[in-house]
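Note that one protein chain is taken out, while the other chains of the complex remain in position.
Going in written order, the chains are labelled A and B, and every chain counts its residues from 1.
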Amino acid sequence: MKTRRILRTPLGIAATTLMALVLLTAIFAPILWGDAAEVVDTDDLLAGPSPEHPIGTDNLGRDLLLRVLVATRLSVFLAIAATVIAVVAGLILGVLPLLLGRAGKPATWLVGIAVAFPGLLLALFFAVIFGSGWQGAVLAVGFAGAPSFARLCQTLVSAVAARDFVAAARVGGVGRLRVLTRHILPNIGEPLIVNATIGAGGALLAFAGLSFLGLGVQPPEYDWGRLMMDGLAGIYINPLAALAPGIAVVIAGLAFNLVGEAAARSLGIEVGAGPVRRLVRRMPQPSASPAIDASEPEHADTVLDVQNLRVSFPGPDGEITPVRGVNLRIRRGEAVGIVGESGSGKSLTALSIAQLVEHPGEVEADGLRFLGEDLLHGDEASHRKLLGTSLAMVFQDPMTSFNPTKRMGSQLAEVASQHGDSSKRDALARAVERLGAVRITDPERRARQYPHEFSGGMRQRAMIGMGLMAAPQLIIADEPTTALDVTVQQQVLNLLESIRRRDDVALLLISHDVSVVAEVCDRVLVMYAGRIVEELPADRLQEAAHPYTRALLAAVPDMQTDLNRPLATVPGRPIDPAQLPHGCAYAARCPLADAHCRTADPELTPVRDDFRAACWHAGEPLPNLAADAAADPFETAEQVEADQVGAEQAGAEQFGAAESIDVVVEVQS
Amino acid sequence: MTAAATAPAESVRSANRPQSRWLGFTLRRGGRLLASLWVLITASFLMIHLIPGDPIRAAMGPTASAEIVESRREALGLNDPLLLQYWNYLQGLFTGDLGTSIGSQLPVIDTIAQRLPATASLAVLAFLVAILIAIPLGVAVAVATRRDRGRNLELGFTGSSVLMSSIPDFLLGVAGVWIFGVTLGWLPVAGRSGPESYIMPVLALSIGPAAVLARIVRVEMLGVLESDFVRTARAKRLPAWRIYLNHALPNAVTASLTLRGLLLSALVAGTVLVENVFAWPGLGSTIVQAIQTKDYPLVQGIVLVYGLGVLIINTVVDAILVTLDPRTTVAED
């Protein structure tokens, strides 16, 4: 089934055709022309191209074209034989560390040293030992290739061995050898075969090289390298004698390389454009909902005003729209939180507001105004300056969000020297001062350090400091504390809070953690499947009207959770934006859903003062959720999940499908 | 509370101060270098002993009389106990004595000294050309093809780089000789004469590695462009060229540097083939002749020199890595 997939790409077709050509020649040429290639014609020595001899003859008058064709078998056979030796030797050396544990260390050590020496040098070394002739050369090229395969195997093996399923098998009493054969080898097979194919191309070249130097195949036998060597002497008379076998080497080498390349691609490419045929309907086009604006006049102190924001990506089967019509308005000094599960579109909402969504993602909106400036239209340079100075971003992972090769101080200073007129020196002074402002001790020393010398919490504070290089009006913080420990989390939240209070800066906080949002924010927006499904004051979460919000709150234990009852559960799994149902996206998981919910998508409408919900049954009592959960909390959940998965993957290949789901999730988070 | 939370991380980190970073690097990398050197020397010593049969008889041919073969064995010390030979070999290395060529009867070290400059200059030039082609090309293609843009460009680039790396350097050499030497007569066909005699060997040697390197640079660059810190740089609203050159490039280069070391040392070995095409008076053509005439002491000597060259390249690459990337203390495997 893999082969089929490889065949489907243009590259794959070209590669396999070429390979078939080479292999067929290798098999049949000696049978068909083996004798004719040996016919000596003393009247026609070292002749140039002629009708009888398209590329001329050699010093015995033998036809060179036939000899090039016949040489295919030996050349290809030798390359494959050497590759087999290299792979087997490499595999043995590569799994030794795993099988022997500590005793296998010398193998790793030796491979580490040997791999530094180029293959040709090793091949020459072994050629001296094994002597000239093809047998010696096969051993030489094979052993010369072993170290790099051993290194590859070691890398692959240790990557698989570090996975939890290997640990689980070991804990479960599965022996080393069995772990190797059942878990590790099957999982490294594919990359190994791909690399072996490419390695065969390399061996072919190496052989041609050895024979060309006169160290490989010896007369009367001949391979392409040998033919080239003989041809080089007469290059003044007949250049084709040297070039034709060379071209044969290139074609065969290309065949191996391309097949390997095509296989590697299709194994990698199944992410995304792979074979998953999803049963996706075109997304119901989001209606331009003038939900908020018409009723509320725009305040002068509005920092951010977003109308009907949509973000879409091209998917394997049509467009995927992970954000479907978000309306949002933030005033000066206000803190707004967006909560939602992974895949709800919350992070993408933040990125699109900040104009950081990249190709091929597309951001559309009916309105997107920041400090009164229309970000959808107008001069990009002035937007750049405005966003660079007035909008601060804080990202989730402080470990990866700084450039590891630049000093902290200059990373902060860059903002000022880019958007302000300050000199490098002033910018750096400002950076030091800002580091101090975010409570980093000894900022001068710290500014000269690299990111890896900062702890996680310090980096996140430095990131906030970077946002404060100018005078931000809005801070967008996307899961700013998720990667941090709970004690450090509190410091970062406190810092954000104090900045907001002091400078009246607005804050948009994105988090999956309701308790974090509730602590920091004034207003909470709950996102589900790319839409805001509920908007409510942060201090009145317990009065939530939307069944999703209520379920979410009940499913997460806190320090007051009743220990004598089971936790409430939300059946099913979060929605896949590629498979949006008609009607309310939450209907499949909702205990209140009825036929109407499954056909009509509710708008976000006021429920009571300060509360809005997108639900046909907002505020209705839930059918005793917890009690139900106690009786049979799982069967429904799993059944829904299983059904979903089954439908989605009908006819699809397993791995491709899984990967593409992951990709979709990545795209949005 | 702050101190409590951040302290453990800091204590680990204090080991990474610049001075100790270099100290640690020097110690570990130096140790590794010595170990590699030992393996190299021992392998080149053992080479002659691993040859099946009597290497001297093989070298001098079946017609040589038994006495002459025996006296030559004696002269080369091959009749001594193995450990004593090893000891003598090591001693010889320290005094610059690599033995005597069986063929020419000249000291091996003299031949090497005479031939080395031609090979070294060829290799260094090919290095520079490969890097000067590969890095700008890789970066440019990465920028033009990132995030699914320019699919045709990507396909064309990958296709032609696979093609280029499938063409053996000696074939490029042969084709070059025919086109520019024989047909057009622009460049010398063989030998090392003026600067123009360098053009073809250098190009033949560098084009393949440049193609591979450009691909590696592109892939690394694409990876770096997707990283979080590039997003941070975009959030700072830096102009695109600054993001590519200031933020992405240094990281892309360090990521592929180790691979590059391997590639460049492969290029060194490539001189063997290219020198034979162009009758270049360097170590490469010498070692081939020596192997063919079974002049083992000369082979041993040249293998040692090539190996040493490779080790030096790898060490230099690691040192550059430590300079560029503050996180590395040593390029560990």
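Some observations on this one:
Please note the rule applied: a residue touches a chain if its C-beta (ideal position, glycine included) is under 8 Å from a C-beta of that chain, and two chains touch if they have at least 3 such contacts.
Note that contacts and distances are computed from a predicted model.
Within the choices "Cell division protein FtsL", "Indolepyruvate ferredoxin oxidoreductase beta subunit", "Serine protease" or "ABC transporter ATP-binding protein", the name that UniProt assigns to the complex's undisplayed chain is "ABC transporter ATP-binding protein".
In the complete complex, the hidden chain is touched by one of A:V516, A:A593 or A:V607, namely A:V516. Taking the complete complex into account, A:V174 is the one of A:V174, A:I193 or A:L371 that touches the chain left out. Which of A:I80, A:I247, A:A437 or A:L567 touches the hidden chain is settled by the complete complex: it is A:L567. Considering the whole complex, the residue from A:E341, A:D397 or A:E603 that touches the absent chain is A:E341.
Touching the omitted chain from subunit A are residues 163-165, 167-175, 182-183, 186-187, 341-342, 485-487, 489-490, 493, 512-516, 518-519, 541-542, 550-563, 565-570, 573-574, 621-627, 629, 633-635, 637-639, 641-642, 645, 649, 654-655, 657-658.
FYI, only the chains that are shown with their structure count from here on.
Within the complex, the subunit A residues that touch subunit B are 11, 108-110, 112-121, 124-125, 127-129, 131-132, 151, 201, 205, 208-209, 212-215, 228, 232, 235-236, 239, 242-243, 246, 249-250, 253-254, 257-258, 261, 354, 356, 358-360, 384-385, 387-388, 393, 395, 397, 400-406, 414-415, 418-419, 450, 452-453, 455-458, 463, 466, 485, 487-488, 491. Of all residues in subunit B, only 1-2, 4-6, 9-10, 13, 16, 32, 35-36, 39-40, 43-44, 47, 50-52, 147-149, 155, 158-159, 162-163, 165-168, 170-171, 174-175, 177-178, 182-183, 227-229, 231-239, 242, 246-247, 250-251, 254, 261-262, 265-266, 268-270, 272-273, 276-277, 287-288, 291-292, 296, 299, 303, 306-307, 310-311, 314, 324-327, 333 touch subunit A in the complex they form.
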